[in-house]
Structure formats: C-alpha cells, structure tokens
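Every protein chain of the complex appears in place save one, which is left out.
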Amino acid sequence: MKIVNVTHGSFYALGAYAASSITGALLAQGMPPSLSYAVLLGSALLVTLVVAPLIERGILRFMYAKDEVVILLITYALFLILEDVIKLVWGVNPYFIAEPYGLLGSFDVLDLTYPYYNLILVGVAIVCGAGLTWLLGSTRTGKLLVAVIHDTEISRAMGINVERMYLFTFTFGSLLAAIGGAFTAPTVSVVPGLGVEVIVLSFAVVVIGGLGSLPGAALGAVIVGLVRSATIHYLPQAELFVIYLVMAMVLAFRPRGLFSLAEARKI
Amino acid sequence: MSTDRTPRTLGLILAALLAFGQWLPQWTLFLVTIALAKGLVVLGLMILLRCGLVSFGQALYYCIGAYAAGLLGRLFGLSDVFTLMLAGMAAAALAAFALGFLLARYRSIFFGLLSLALSMILYGLLVKTEALGSSDGFHVLRTTLLGIRPADPWVRYAVLAAAAVAATAAALLVHRYLATPLGKLAPAIKDNEIRVEYMGASARHAIHVKYVIAAALAGLGGALAATTVGHIDPEMAYWTTSGEFIFIAILAGTGSVIAPFLGALVFGIIQTVAFDVSPNTWQMVLGSALLVVIVFLPNGLWSLFRRRKAA
Partner (left out) sequence: MAAILDARGLHKNFGAVTAASDINAAIEKDSVVGLIGTNGAGKTTFINMITGYLKPDRGRIHYEGRDITDLAPRDVTRIGICRSFQIPQLYASLTAFENMMIGIGVVLRNAGRGGFFSRGRPLVPGYDLPAEDVADSILQRFGLAEYRDRNAQVLPGGVRKLLDIALTLVAKPRLLLLDEPTSGVSAEEKFEIMEMIMQAVRAEGITVLFVEHDMEVVSRFAERVLAFYDGRIIADAAPGVALSDPEVKRFVIGGELRRLDEARAGTRA
C-alpha cells in the first residue's frame, strides 16, 4: 500500500493481549485446552475486526493524499495512542497463558529439546505466507489490489472501489500482525511495550527482503530469525544490535533490499 | 527584497535570555536549556527534512556528542561548557563524514531505516560496554565556564547562557548556509533529483554536506544536554530519542531557523505537563498532539507566524 505502518506493531500487541486475556478467561471457566488454539485465532480476528476499520475509516482514509513521511508519522502517532489505550484496557501487569504451549510437550532433536508449539508457529507462518501469495496472485481481489497499489487514479477510473480496497488491505494486514501476536503470546510474558520491539524488527525484515516483495519478506524473516538465534547462542553481547548490522550490510550492497521490484523508466 | 528579520529576532531572544535568565527559577532554566539542546538537533534535522530526507537516527550523533563530552571530562578533567560542546560537535561531524559516504546514496524510507540502524548499533554497543557504564551510563563533571567555576545557584544560568550563545551562533550560521546555492538546493533535490544532476550539481555531495552539518548540530546538542542533565546513558541513542526529535521537527515546521527551538520548548512543556497530569497516558497525549498538528497545522507551529506576512 506504499505506507509505512507503525500501527502494525500495535496490532501485534493487541493480538497478544486479546488472545492471552480471552484464552486465560475461558480456560479458567473450564474450556478444554485443546480448543485454545482456535481461541487464539478467534481473539486475533475479533480485536482486528473491531479496531482496524475504526482506524482506517476514522483517520487514515483522510490522509492518503499526504506525503509518505507524513503518513508514517500519523501511524506513529496512532501507535503511541494505542500503546496507552492498551495500558488502560488491560493494565500494566503481565499476562501469561502457558496451556497452549505446554499442552503439546516437546521432542528431542540431537541434543536440543524442541517444543511442538514452535512447529505450530512455523505452520501458521507458512499458511499465512502461502495464503497471502495465493490471494495476491490468483484471486480477483488480490489482482485488483495490485492494480490499486500501482495507480489509484486509473484504478478508480476503471471502476475499482479504491476505498474498499484500502480498508480491506489495512484490515487484512493488521489481522496478520494480530495473529502473529496472538500465537506468540503463549511463549512470552505479555507486557506493555510488546509492540515496540517487534515493529523495528519487522521494518528490518522488510527492508532486508526488499519493499513490496513477499518472497523477500519471507527470506528476510528467516535471515533475521536465524541471525538472531545464532547470535544469542554464540555471541550474546552482540544480540542487541546484530540485526541492525545485518540491515546496514544488506543495504550497503543491495540498496533496495534483496528482492526489489523493477522500476519504470523516468526520462 | 524584503529585509531579513531573522538575525534581529535571534539577537533579541539571546539578549532577553541573558538579561532575564538570572531571575528564572531553576526548573525553568533547566527546561529552556534542554529545549535549546534539542532544538539544535532538530535544526539539523530540519536541514535534511527540506531535502525530503527523514533521518530516524539523529540520536546517533546526539549520543556521540554526549559521550564525547562526558569522556573528555572523565579522562582529561575537562569541564568547560564551550570546549565540551565543540568536542561533541567535532566528534559527531567526523563520524558523519565517514558514514555519509554510505548514507548519501539512499533516499526516503531506506535513508530513514539505515540511519535508524546505525544509531541502534551504537546503542547496542554502548549497552554492552562495561567501561562506559553499560546501560547505566555515567555522570558528568561539574561544569565550568571559560575557566570560572560558578557558585551553585548560578550553574544553571551559566549553562543556559552558554547554550543560548551557542544556539544563536548555530542558528545564524545555518541561516546563512540556507541562503547559499547548496543550501537552496534542498527543495530541488526533494522535487526532482534528475533535474538537479542535469543542472550541473551533485545531489549526493549536497546531501553529504547537509548530513555532516546536521550531525555536527546534533553532537553540539548532545554535549549540551549531557552537561545540563549531568548524566549520560545509552538511551540517548535509542530510536525513541530520534522519534522525539522528529516529533519536534513536525511540531515546529521547517519555516525558519528559529522554529526548531520554539518547537522544542513547546514539546518540553507538553511533555512535562502531560507527565505530571497523568503519568500513564502521556504517550497518548503526545500521540494526539502529533495528530492534531499534522492534520490542522501541516506546516508546523511556525506557520502561525508566517501567516502574518501572507502573500
């Protein structure tokens, strides 16, 4: 959509908070833990469908004509506001739901113990990635979206409902963030500030992969994840900044990221 | 040609601060000095913004300036405010000169994120460096001014005086720079870089120069902030610090060299009041304020002054 969206981090946090609070509440009321996975997904859906359209219709819709930097700052402002809204709604104490994670147990690979839950995380990621690729490439909606991204004026002239496309895109994108947060929630302690770290990492991933490229983002995420884990294991002192180092190095050699879209001739 | 009122206005503000500063309460002196320090950083940011470049990493040079000042104090016992400010400026400018070779090739979001990455790398390095106090940082020596060691109640005023002089000098120099051909190239670079190249100028060179100037100003501000607060820590290089500078830049607008200082002052007041009134929702207040400014005052607070001499 050509907007750099800091609010994405907020949806990650919202997903995590909604998932942990709802799942926690339902578990306390006797819901069988095996259903918790569906609840995680459901909570993410719920919170996104409520908040995203509000933001897009209420504020963003009026801002698309502005400079891309201004839009970024607007999403940053919204992020700040949502951070405190989360604090107001859920309080500052950490949430923790262990059941979805612990239920599945773990298995041994070589001399490492690997939890089954992480396989679910990987699975969810793959499903989302594949789904998004299919959506953009093979469905009518997806193709319309690509058209809108390239040129809103012509798309409008051809009768595409650009406003509806934008609403859909923003909501869907936020949903992915919320799902990410919801499914990560069982593995961490959900506290304020969850959205902050993730958003900077996400930008690093997207920049490394190349803007606008889905395979790039996937590759970028894998690289970021592997580098981080390797660093924590072998060189813990570098953990905090190694990812930025990778980002700087990638940009130095591939100024537009690893996979970049072709550019039209200018003169 | 209309007369340029900026130097006169700057002179008046300087005179007022020096004259009346002695009667201001300590907390006001602190607030104004910090506003001057941050204003300096934002002045540099403004130079880049005019080219269409948003640096998410000015905190890098703010931090370098602060640590340079702190280290000179710790290692050599230097405590003169002006010396420390010059040192901060020089250290930052040197770093920017080197990094500028890389950064001047990038535009828009890539420039922003790369500058962010560089400042976060410094943050990470500092946090893991025990010798510099890791995440706790370290304290700064007691300030002296041109050889004199001010008595306790006068320290804040002395720092403010030094800050005011430095800020005014910086603002005047930048004002002059913006009137030179390279300075005026900014909107052209933002609008059409190809045309700039075809007119015989190198956009990359111009951006490199501006980047170094912006860094020098940030280093100056950082050294000043270190002296005022009395403490330095790696948080100064964190991305939220850069975010603050960008916030102030938007609040102020790019209309004049005076705008960043005005914006920094208003920001300081909002931040203090918001935090006092409701410590748990000050981020929300800040975010809302930012939204309001973007929507209703897209050219920042300074556009309120500009309207008076409307076409």
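For clarity, chains are labelled A and B in written order, and residue numbers in each chain start from 1.
The rule we apply is simple: contacts are C-beta pairs under 8 Å (C-beta built on N, C-alpha and C of every residue); 3 or more make two chains touch, one makes a residue touch a chain.
For clarity, every value in this text was computed on a predicted model and none was experimentally measured.
From the options B:Leu182, B:Ile269 or B:Leu304, the residue with contact to the chain not on display is B:Leu182. Within the set B:Met199, B:Val273 or B:Leu304, the residue that contacts the chain not displayed is B:Met199. Although one chain is not displayed, its contacts with subunit B can still be listed: residues 176-177, 180-182, 184-185, 187-188, 190-192, 194-202. Remark: the residues of subunit A touching the chain excluded from display are 267.
Assume only the chains that are shown with their structure count from here on.
Across the complex, subunit B meets subunit A through its residues 52, 54, 102, 105-106, 108-110, 113-114, 116-118, 120-125, 127-128, 194, 239, 243, 246, 250, 280-284, 286-288, 290-291, 294-295, 298.
Considering their complex, residues 4, 59, 62, 66, 68-70, 72-74, 76-81, 83-85, 87-88, 92, 200, 203-204, 207, 211, 237-242, 244-245, 247-248, 251-252, 255-256, 266-267 of subunit A touch subunit B.
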